[in-house]
Every structure is written in structure tokens, then in C-alpha cells.
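Removed: one protein chain of the complex. Kept in place: all other protein chains.
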Amino acid sequence: MEEVIQLRRDLHQYPEVGFTEFRTASKVVEILQSLGFEVIYGKDALDADSRRGVPTEEELDTAYRRAIKDGANTDILKEMEGGLTAVIGTLKGSKPGPTIAFRFDMDALPVPETSEHNHFPKANDFRSEYEGNMHACAHDAHTSIGLDFAKKMADRDFSGTLKLIFQPAEEGGRGAYSVVEKGMVDDVDKIYCFHLGLDVPLGEISGGSQGWLATTKLLSQFYGVPSHSGASPEKGKNALVGAASALLNIHSLPRHSSEQTRVNVGLLEGGTALNIVPHYAKLLIETRSTSSSVNAELEDRVKKIIHHCAEMHGLGFETEVIGSGVTFSCDEELINVVKEEAEQIEAFHNIKDYNKGGGSEDASFLINRVKENGGKGTYMLVGTTIPAPHHNQAFDIDEKVLVPTVALLKRIAIRELNSN
Amino acid sequence: MEEVIQLRRDLHQYPEVGFTEFRTASKVVEILQSLGFEVIYGKDALDADSRRGVPTEEELDTAYRRAIKDGANTDILKEMEGGLTAVIGTLKGSKPGPTIAFRFDMDALPVPETSEHNHFPKANDFRSEYEGNMHACAHDAHTSIGLDFAKKMADRDFSGTLKLIFQPAEEGGRGAYSVVEKGMVDDVDKIYCFHLGLDVPLGEISGGSQGWLATTKLLSQFYGVPSHSGASPEKGKNALVGAASALLNIHSLPRHSSEQTRVNVGLLEGGTALNIVPHYAKLLIETRSTSSSVNAELEDRVKKIIHHCAEMHGLGFETEVIGSGVTFSCDEELINVVKEEAEQIEAFHNIKDYNKGGGSEDASFLINRVKENGGKGTYMLVGTTIPAPHHNQAFDIDEKVLVPTVALLKRIAIRELNSN
Amino acid sequence: MEEVIQLRRDLHQYPEVGFTEFRTASKVVEILQSLGFEVIYGKDALDADSRRGVPTEEELDTAYRRAIKDGANTDILKEMEGGLTAVIGTLKGSKPGPTIAFRFDMDALPVPETSEHNHFPKANDFRSEYEGNMHACAHDAHTSIGLDFAKKMADRDFSGTLKLIFQPAEEGGRGAYSVVEKGMVDDVDKIYCFHLGLDVPLGEISGGSQGWLATTKLLSQFYGVPSHSGASPEKGKNALVGAASALLNIHSLPRHSSEQTRVNVGLLEGGTALNIVPHYAKLLIETRSTSSSVNAELEDRVKKIIHHCAEMHGLGFETEVIGSGVTFSCDEELINVVKEEAEQIEAFHNIKDYNKGGGSEDASFLINRVKENGGKGTYMLVGTTIPAPHHNQAFDIDEKVLVPTVALLKRIAIRELNSN
Partner (left out) sequence: MEEVIQLRRDLHQYPEVGFTEFRTASKVVEILQSLGFEVIYGKDALDADSRRGVPTEEELDTAYRRAIKDGANTDILKEMEGGLTAVIGTLKGSKPGPTIAFRFDMDALPVPETSEHNHFPKANDFRSEYEGNMHACAHDAHTSIGLDFAKKMADRDFSGTLKLIFQPAEEGGRGAYSVVEKGMVDDVDKIYCFHLGLDVPLGEISGGSQGWLATTKLLSQFYGVPSHSGASPEKGKNALVGAASALLNIHSLPRHSSEQTRVNVGLLEGGTALNIVPHYAKLLIETRSTSSSVNAELEDRVKKIIHHCAEMHGLGFETEVIGSGVTFSCDEELINVVKEEAEQIEAFHNIKDYNKGGGSEDASFLINRVKENGGKGTYMLVGTTIPAPHHNQAFDIDEKVLVPTVALLKRIAIRELNSN
């Protein structure tokens, strides 16, 4: 079996959600170091305070201990304590030249993986070992592609500098900003990002992508007063009645006539016991739109709904932005590079300028920063067959896409690095 | 400091919720055994399958390990594994006579205890060690009264048999039924149960109580389909929209013109992440009424709401009864015994036949079983000053009530045991 | 057929809702005048500005024209224009003495009457002529009793003054206050009020009643912005989303542990057309409680819900009190009079001090004003068989109650008037 497939299956078994990629990231460090890359990680690779939506200490601890149990290198791990799980690998070529970056995301999702027998990872014995978590968005494949690509470049037979960014917490738009704020792409001339799947069929590839949504991720909390639900219901202030009303009203926000919009209350938790009036509730909410200003309006309306659903029942409340994504555009020059190189690879038989992104992308922060500094960026979509939508418990990819994608990245890298 | 107070403060620091009373119950076993009681516990003291609302294996494990860490006797603990936390202590007097039982409940609540400096347990350094859990319903005091009472009876200077029932999981009406089903009160002639507080002022006591509510406790679960909330919102089936609608409709059930009713959705949890359409949600729900048949109607209506809130969004669903309580009445004979004995104790200066119960009581199962067998029962309310309602994070009792209550139980026991 | 029955059936056919009792009230005027009563009506019988919940001009007009069509006396009608539909009849006895008042309510309800063949009024051809309106609360019977009673007293063979108050708009607690404010009971020494039915069986009567609920009636309005729901949904401000949220949250207000409470959104109307974002909505809401202060708290909470459900969607709003009822108590002296006189009438075989009222009563304003002036009052409940609850489309009474009730009122009146 190809190494990139073996690697992907290993990562698939140990899915780690945003900022808990301890096992994954320490493995990335080990491999990159073994290949001769200069590797930056831990507090040097991201600005800890710029992270958003960091898990609780308890969640970080549990994941940390799990990574140790699963054989992660404890010396490396120590530098990542508290969720500092970004890894930046730099390899200088034999001659001077431009700095070309590639981005790979490593985090999994809190989705329980299906146990259906026809689910490929189940049938082939690499289903998730961590119940409740799953690589349901192909980041396991992205990371393994990144590592195999690193190996193919290890001979340094190029000019300039290759920079590989393995970022944490792409889901929820929480990790890239902290990498950007640490200055990790400030020296980058061009950046290539990509995603597998997204309804693009196997064999198809687009050099760029469009339709990415600006997004805001919010944590809202309601504070009420508990009381015995049998003996004194009138003395409580019910946080869940407020939260449930907020949920329905948020979903009832009007559609927009000229822009795509999205709203989602992805999580609602409140109350403690059957016989206690619920005194606390929290919601995780996101808004999205093809227009940044329409997204900002939605964010405002959500905040207003939280505010008034709380006050109508005398509840305290708090709303905090814990993630975001912005819109971005792809540079034609880079799109053309992708197209021309893809044409040299047999597996890609349908090559386009653009496909539709559909969600939001944390890479937006990386690409926009590179462009602000006068550089260029693009975001490719690489097709593969998926038996179920992204984020679904039966999601999977066709592994046939892995080898050609590594080949493509290598072709792009070599061409760009030697282009001066 | 009086021993009963010391004991209460110790128990207060280690609050254990229903079926996880590992440290508490093992302590009860040790003390009763040391006093010469014959002690039944673990699978012999309750019918495991008749328990309702048993915590998850993970929750049981965490609590079990915590109890070990806090010094619980591991030999005793082993018998309680999986949440078999009832303890029955029997002491035969020097001469034959009737069997008289007393009931004490041991479980705490999932309420976070306040850190306010004027909260007595905080000011006196016995605030909960287990963040998120609290003795907010005086069961710590009930258990310590039971143990101090046991000590006062240890000389066996009475006729007949004294039976002390330390039951788990009174909250939610989940434990007593399993004790009853194991036959633990089948030989009992009279049973005395009691509660501190419940808005009865310090110095007041009632020999009986009225107004207890029949209740049903339900766990409802919704099963949807996850999907990427940005890329394919229409492919998800949103379990939280169904659950939030159910919550509001349950609370909107009509009041009743001639009976007291209650409804409470005490907990709602659903969804996993910001950017995933929530595919799962669960609710803990209770209904109550002064009438068993009105409570049964409410239970039916709640089930109907769950059913249709699920189907309206194409969700799967399940509703399970995880606890209940029935109505019961107190026997006049026993009420009079309480009144006459209370009159002999200076601390009780306001002595009544009845006070209002206000909630539901798991003791209903014990009392009703004793009465079905031709025996008698009552449920006393013993007043004490409470700075905040039951189940509130600032709940507390005035410890002055503890010593007189032990004295009262002893007077009742001696009189009843020697009454033949 | 007894005249009182004929009269009741006539009134039943022409049900007129609060402040539109044009035909009914003009008939009352005619009959009382023909019997020699001094009759006050129109603007002299009530304070127009103190009325609450007055129908729209259009509704008043429609009802007025309908009354003319149905043969009402237009000279009398003219004085009642705009809904001035109270009638006060005074008859001085042959000798001086106290002033004794009786209250009768005349208004019907906006309930469509059933067409089932076994519905007594349908089977006997006196079903409502006004589709959508119905005497579903026995006020047709109350008024006919009042008129038959007037006839029996017309010989003036008594001391003192008999005062008959035929009030409009009892439903919703909207009419009595305006009669009180006009001073209509300022000279009254004792007032007797009554209701038929209310779950009291035929043959039973109580001299007084308890459990009447304090109540507040509210009209809330939401003001949004219309927009084309297809072409620009985001430009509208949706008044119905706010109103529907308010409705569910009002019904979700917590029950009370020691007082009876009620909440009802009796009417919700909003929006104009399928393809327009609804820019307006109104709600009619009531709160009730056995405690005036708990009712006041509910009123506050309802207002808060309206406020925040509006602001959460950027809507304007307004809430106005359009009716109310207060708690009151019955005087023992009068209860005893009723009981002693009822004993003399064969039809009453079960005679009690009190029965439970269950709703709210506009008579509370009349009784409380008489008592404030040093007088006395009571509110009797007179049993009759009802095939369906009050306010239900199949409501009816057993007419056998009518004649004995008239006889009872006469006995009470004669005794009280001659009591000095």
C-alpha cells in the first residue's frame, strides 16, 4: 500500500478536534524533522491569545493524556501543552529564490463515525478509535498529503524556500488567525491551499474557487436562577426557555434576496437535572454569507435575539465571538499554474478555473495576509468520490485521489520555486 | 462540635448524585457495621433492573474512582460497582416485637454550590469539593441524622427490630422503587420518613404531610442527520429545532383548574459543533400533579409533543420513563405519635398535624408498599431556617435542627418498638 | 311555556358581544319602563371613558344596524350609540327603606354555536341568528331572570328601593367599572350577584362563592415593516415572528407553587397577504391569579415578553390594559339570607355557604364599591346541568333552574327591603 494511504488511515483512527491535535501535530513534527526541515511549533508557531474557541482545560487535558497513551512523543508534546498545536516546516533549497507556502489542516470533528459495515474505514479496520470524534472533512487526507509531499521535496533540489503550514482548528475558523498573527506567512510570496471533495467528482480539479462565505462564530451564554421545579417553580429564572426561543428565532431570520446566507445553532446545552429549573444554558451559533456586510448584519441580529431572549425572562447573558472567516479571491496567475501542471497528470481529466467553495475557509486569513503583503494565493478544489456529505457520520473519500494530489503539489512547488 | 454536625459537614463536602453515592454509602456501611447492625448492601439491597435513570457507565466510573481517591473502603465499594448504592441496616432489640423502619436519603444534586462569602458552608470551610455537585436538598443532613440516630440505638435496649433504610437516588424518584422491589420493606410494620426545611420554620414540626405530587420523569431523545451547515444545510435533519420546539410546547401545556400541575424540561443538550447541523438532542422532562390521573394526562401530552416535534422534522425519537413518584397519605396514628413525642422536646414549639409537601417524594413507594401489606406510614416535615430555596446554589440549613431531630427519632423508635 | 323561558330563548337567538348589546339593552329598557321602573341608560348609566376594550367603530356600526334590522326601538337605541349599553332600573316601594341591588349581565361571546342536532337550542329552534356569536355563558338566562324578577316586583309591595343593574361587557372585565365610575351603586346598601352553572349541579346553590381570580386583560400590538416576501424578504421586519414567539413564551411562564394562575393568548391576528412580510400583529392576552400580587407579577412578565419579542426583531410595540378584575369576598350576613330563603324553595335541595368561582368576575367592582361605602355584597352560584363547559360551542343550561331562581331573588328582595 502507498505510504500516503497508510498515513491517512493511521490519522483517521486518531481524530483530534481543534487545538487538541496533540498526536497528529507531534507526528508531523517528527516526520518533518526526520526529513531535514526546520520545524517551528508550540508557542513559536502561533499567537496563543489570538486563538479563538479554545477548548476547556479539562478537554485539553483529556486529549493530551490520550495522545500520550497513543504513543505521542512527550518531549514534543510538552511544547504544545494548552493547545499550541500549529506546526510550520521550512526547507531551504540548494539555491536562493522565492518563498512558496502550502497549507494543510489537521483537525477532526465532534461527529460520531458510523459503524455501518459498508463504511470503507469500518470495513478496512481504520474506523475512529475516539468515539464521538471523526475525520469527517478529509483533514486526515490533507495532512497525509502534506507529509508525503514533504518527503518528495526532501532532496532540496530546488531554489528558494518551501514552507509547509500545518494548521490547527480549521473547523470553526479558529486557528489560522493565530498563525497569521505570529507572522508565520509574513515572508511568503505565494500560498497554495486546497480541499478534497466538496462535491467535485474524482478526476476533476479547479485551480481556484469561489463562493466562500464570510462567517462569524459565536458563543452565547444565559444565566438564570435555579429553583425546585416542584416546590417553587416561580422562584426560578429559566435559562432554557430563553435559549430555546433564541434558537427558533435565529433560525427564523429572513433569507436574503441577493446574497447566500446561513445560520446554524450548532450546539445548545442547558440545565442540570429533572427537578431543577434550568439556571444556565449555552449556544454555539454561526452566521455566514457571500457578503461580509450581510454576514455582519446577521451577526448583529443574532446578538440582538440573544439579548432580548435573555431579558424577556430576566436572565443575564453574554455573547462572545469565538471564530470567523472572511471572503477572499484567488489569483489568476496561480490558477493557471495549477491548470497547466494538472494537465501533466493523467488522473486529472477535467480541469477548471473555478469551482464553488460552499462553506467558509480559515485559509482566508492566510491568503489575505499574503496578498496584503504583495504576494499571491489560491485555493484549489480537488475532486474525489464521497459517499456522504462532509461532516456526516458516513463521510469518506476515494483514496485514489491521494497520490496524484501529492504529484501535483510537487509539480507546482518545483515550478514556482525555480521560476525566478 | 456535635458529632452529627461534623458528619453532616463531611458529607456536604462530598456530594454524590443519584446512584453514585459510593463514598457516602460505603461510609454508612462502615458505621452501621461498627455499631453492630446487620448490614445489607449492593445487589442484595436493591433490584438493579428496577432502578431508573441510571447514569452512564462513564459517569459511574468517574464517581467510583473519585470515591476511591477520597478514601472510601474498596472492599465495600466493589459490591456497589455499577451504582448499587442502597444500604439497609437492621438491629434486633433484646426482646421480640414489631419491625419499625426509618428512611434516609443520601444523594446530592448537579447544582454548582455558590462561592459567596456569606454562604455558611463556604464561610466554615465545608463547601463542595466536587465542582458542579452540591447537597442542595439537605440529604447530607438526613444521612447524618440517620447515622447519629443509629448510634443512639446501638445499646439494643428495646423490643422488636429497628430497620434503617439509606436509599440512593431520591432525586428524580429513581431509587426507592428498586429497594421496594427487592422486598426490603416487606417485613416492616411501620415506616417513618421525614424531610428538613421545605419552608417550614425552625421550631415547627408536622407529624404528617400533604400535597405531595404524583410525578413522571422522562428522558427523550431526538435522532437527526448531521451535515455541513455551510456547504449543505438542506441535507441535515436538525434535532435541536425539534427539541427547542418541544421545550416551548411542553411549557405551554395548559394549567389545570382544580389540580396543581407542574412541567419542567430540566435539561436540554444537543448538537456537537458550530458548523454541523445538530443530529442529536436529548431532554430530561418531568410532569407533576396533585392528581395521579392528571399527571398521567400530562405525561401523555408530553410524549405526544416529543413524537410530533420529531416527526415534523423527519427525526427519529425515543421517550423513556426514568423515574416516578406517586401520591400517598399519612396515617393518623403515626402522626399522633410524632406529635406527642415532639411535645417532649423543647426545640419543637409549634407542632402540627400536617404541612404541605410541595414536591414529589420517592418515599411514596416505601410508604405505599408498607401500607399495602397492612402496615402504616407517615412523612414528617421538620422545620429549619433556609437562606435560599431547595435546589438553589445558596441553599443551606440551620444546623440547630439536627440534634433535636435525632432525639425525636429515638423517642418515636423506643415508643413504637416497645408498644406491643 | 313560562315567560322567563320564552324570553331566554329570544335573547339566545340574538347574542350580542360586549358593548354591542343594542337589541338586548333596548328590550330591557322597554320592559322595565312598561313595569313602572325609572330607567337610566346610555351616557347616564355609565362613564363612557371608563369602558375598556371597546369594539372598533366598524364593529359597533355593524351591530347597531343589525339591532335595527331585528326590530330594536330606534329612539332608545340612539342613546346607546357608540356602545353605551348599560341599563339601570329603579323601583321605589310603597314605604321608605334600604336600597337593595341585583346585578344581571347581558353580553354574549364570539363563539360559533354548534349545529349538532342534539344541541338543545338547535333542536328547539332558538340557535343563534348571528353566526360566530353565542350566549355560551348563560347571560341570556341571567337577563331573562332579571326581567321576570322585575315583573314579580312591579306591585311595589315593599319598603325601600329596588335597583336592577343590567350591565354590558361582563366578559373580559370591561363593563362594570364604567357603571361604578358613573356612581350607579353609590347609594346601594346591599348588592346580590349570581351566576348559573359553573359546574354546580342542578338543585344545588351556594349563598356565596370563593376562588375568584384577579385578572388583567391586555391588548398588545407589534409594528413592523412590510416587504415583498419573494423579491426582498430581508427588507421586511416580521411582526408575526415576534408575536408567535411572544405567544409561546407567555404560555411558558412558570406555574406558581401556592397560588392558582392562568395565562391565555385569546386572539392573535397578523399579516395581510401570502406574499408580504407581515408588518403588523395584535394579541389579546389575559393573566389571572387567586392572588392580586401574583397576577400583577404575571402582568409585568407578559409586558416584558411583548417588549423584548418586539425589540429582538426591531419591531415597534404597544401594550394597553383593556380590562381587569379584582378579588373580593362575600358577606356572611347575605350568605345566610340566601341560604334561609333557598330552604323555602323546593327546587333547591343542596344548600351551601360557598362554592368555587373558578374564573374572574366583573361584579367584583360593583361588590367592592358597595363595601367601600359601608354596604354589603355577595355572589351566589346557582346550579344547573350543563352539557359542555362554559364558553364552549355546545354550552347550554337546563331551563328548569329559571323559575326557582326568580322565586329566590324575589324572596331575598322582599326580606331585605322590609328588613328595617
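The chains carry the letters A, B and C, assigned in the order they are written, with residues numbered from 1 in each.
As a convention for this text, a contact is a pair of C-beta atoms (placed from the backbone, for glycine too) under 8 Å apart; a residue touches a chain by one contact, two chains touch by 3 or more.
Because the structure is a prediction, the values reported are computed rather than measured.
K.L.:
Can you work out which residue in A:Q33, A:S252, A:T385 or A:S419 touches the chain that's missing from view?
P.N.:
Counting the whole complex, the residue in contact with the absent chain is A:S252.
K.L.:
Touching the absent chain in the whole complex: find that residue among C:A25, C:V180, C:V241 or C:M380.
P.N.:
C:V241
K.L.:
Of C:G266, C:G314 or C:P387, which residue touches the hidden chain?
P.N.:
C:G266
K.L.:
Among B:L248, B:I276 or B:I397, exactly one should touch the missing chain; which is it?
P.N.:
B:L248
K.L.:
Could you tell me which of B:G42, B:G236, B:G325 or B:P404 touches the chain that is not displayed?
P.N.:
Of the listed residues, the one touching the omitted chain is B:G236.
K.L.:
Considering the whole complex, not just the chains shown, which residues of subunit A touch the missing one?
P.N.:
Residues in contact with the chain left out: 248-249, 251-252, 255, 257, 260-263, 358.
K.L.:
Contacts of subunit B with the missing chain: which residues?
P.N.:
With respect to the unshown chain, the touching residues of subunit B are 230-234, 236, 238, 241, 245, 248-249, 252, 254-257, 277, 294, 304-305, 307-309, 311-314.
K.L.:
When the complex is taken as a whole, what residues of subunit C touch the one chain not shown?
P.N.:
17, 53, 109-111, 132, 137, 171-172, 198-199, 213, 215, 217, 225-233, 235, 240-241, 243-245, 247-248, 251, 262, 264-279, 281, 284-286, 288, 323, 358-360, 389-393
Here is the rule we go by: only the chains that are shown with their structure count from here on.
K.L.:
By Cα centroids, which chain is closest to the centre of the whole protein?
P.N.:
Minimum centroid-to-centroid distance belongs to B.
K.L.:
Mind checking the centre-to-centre distance between subunit A and subunit C? Centres are C-alpha means, answer in whole Å.
P.N.:
Comparing mean C-alpha positions, subunit C is 65 Å from subunit A.
K.L.:
In whole angstrom, what separates the CA-based centres of subunit A and subunit B?
P.N.:
Result: the chain centres lie 45 Å from each other.
K.L.:
Two-or-more-chain contact residues of subunit A, please, as numbers and ranges.
P.N.:
230-233, 241, 245, 248, 277, in rising order.
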